[in-house]
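These notes are about the structure you will find just below.
Removed: one protein chain of the complex. Kept in place: all other protein chains.
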Amino acid sequence: MMLGSMVSLLMEGMITSIEIFLLTLLFSLPLGLLIAFGRMSKFTPLRLIMKVYISIMRGTPLMLQLIVVFFGPYYIFGTTLSPDYRFIAVIIAFSMNYAAYFAEIYRGGIEAIPKGQYEAAQVLGYSKIQTFFIIILPQVFRIIIPSVTNEVITLVKDTSLSFVIAIPEMFTVAKQIAAAESSIAALIVAGVFYYVFNVLVAFVMARLEKRYDYLN
Amino acid sequence: MSLLEVKNLKKSFDENVVLKDISLNVEKGEVLCIIGPSGSGKSTLLRCITDLEQEDSGDINFDGTFGLVFQDFNLFPHHTVLKNIINAPLKVQKRDKNEVLKSARDLLKKMGLEDKEDAYPHELSGGQQQRVSIARALAMNPDILFFDEPTSALDPELTGEILVVIRDLAAENMTMVIVTHEMSFARNVGDKIIFMDDGYIIEEGTPEKVFSSDNARMKEFLGKFYD
Partner (left out) sequence: MNKKIGFILALVVIAFLVMGTASAGLFDFLGGGSNNSARVNNDNNTFIVGFDAEFPPYGYKNGSEYVGFDLDLAQEVCKRNNWTLVKQPIDWDAKDAELNSGSIDCIWNGFTINGREKSYTWSEPYIDNKQVVVVKADSNIKSLSDLKGKIVETQKDSSALHALQGDNKTLGESFGKLQEVADYNTGFMDLESGACDAVAIDIGVAEHNIHSRNSTTKFVILNDTISSEKYGVGFKLGNTQLRDQVQKTLDEMFADGTVAKIAANYTNDGVPGSLVRK
């Protein structure tokens, strides 16, 4: 197979991978913040629920979570599964899983901010919401960007797990081409794709890191 | 009526009673210095008055705006010097930007930091940071300015520059309450001195009166500084 046609075939899978990647970030980054708040709440039941949630999401394989989210409705409620639900299930499972990791990263960042920052903001009359968004969050960003970068790069590669519920993302397409062609060339090309994708991600994150690095 | 009135203030943390029965007044234009050994409740008193702690009982009557200068500055590290100063007047007090900028630059000039407005806090010395934090508090146009051990985190050679700033403010009749360990400074700048120990006000009055007190605890405390 010509390299050009191989790349164009892989492109379909690549688009699926990118969709999973972007939608997961779109939902998991804010959801992680909510979970982090719950995890740090003074309201004990909420704090415990979030602790258990994070523990389960981090303590079980994402592949299992994908299976549970997709097949769960049938096994629990006997619901007929619509084909459209496959992709929705991927986004739900990825978002829930990554939100748990992001929540712990946020929590680490938020807890690293000295109490004096809150007090200074309070004395200056900032509201709680202003304090969080103007004073705390930008400092949290600087602290957490390296950890977030790690997770985001892992996410790029984790998208390949979604084939467990039959979403043909790039790596699956590459394996199919490799099987049809009896050659691993497609897998190598897929590897290059992932690498380029991650170099791009790392570049964007490095820019962000620089933007928030007020200490240098 | 006094600008600030504190009556029968009590505060404890769990079993530890920190403020046992504190009453005091601060008049407009007055400089009150609060001295006393560590753990006597000075900082807690200031924190109750500035709402950073909730008192258990007692009254705090104060109708106006205040500023607080912390021991370790608590500048916002991600904001430039200028933004540290102008952000609250703009975002909280919603004042006019040109007016705020002008007053911030006047304050920086007064603090000898006119060339530092674009610097970040970590690029400044401790003394410079504390001057920025004083400017930040003053930018809110407070009726009263509280200082919580403003020189304790500074090297001795940087202490002087902060004391000079506070002295200048006193000369402009700024109302201030200063918790401090600098005895000679308290004596020189304070219109009134309060000596606290173990959650009580032990001695209170003019510097002359307090520093020549016959109270045993007062004498013991001062002895540690003049030995």
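Order of writing sets the chain letters: A and B. Residues in each chain are counted from 1.
As a working rule, contacts are C-beta pairs under 8 Å (C-beta built on N, C-alpha and C of every residue); 3 or more make two chains touch, one makes a residue touch a chain.
These figures come from a predicted structure and were not determined experimentally.
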Q | Chain not shown, its touching partners among those shown | A | A
Q.
Touch as defined at the start, partner being the missing chain; which of A:7, A:29, A:49 or A:113 qualifies?
A. A:49
Q) For the full complex, which residue in A:62, A:121, A:145 or A:177 touches the chain that was left out? A) A:177
Q) Going by the touch rule given at the top, which residues of subunit A touch the chain that is not shown? A) 5, 9, 12, 31, 34-35, 37-38, 40-43, 45-46, 49-50, 53, 67, 69-83, 85-86, 88-89, 92-93, 96, 163-166, 168, 172-173, 175-180
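Everything below uses one rule, namely that only the chains that are shown with their structure count from here on.
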(Q) With centres defined as the mean C-alpha position, give me the subunit A-subunit B separation in Å. (A) 46
Q: Over in the complex, which subunit B residues touch subunit A? Could you list them?
A: 50-52, 66-68, 70, 72, 74-78, 87-88, 91-93, 120, 122, 136-137, 140
Q) Within the complex, which stretch of subunit A touches subunit B? A) 114, 116-117, 119-126, 130, 134-135, 138-139, 142, 212, 214-215
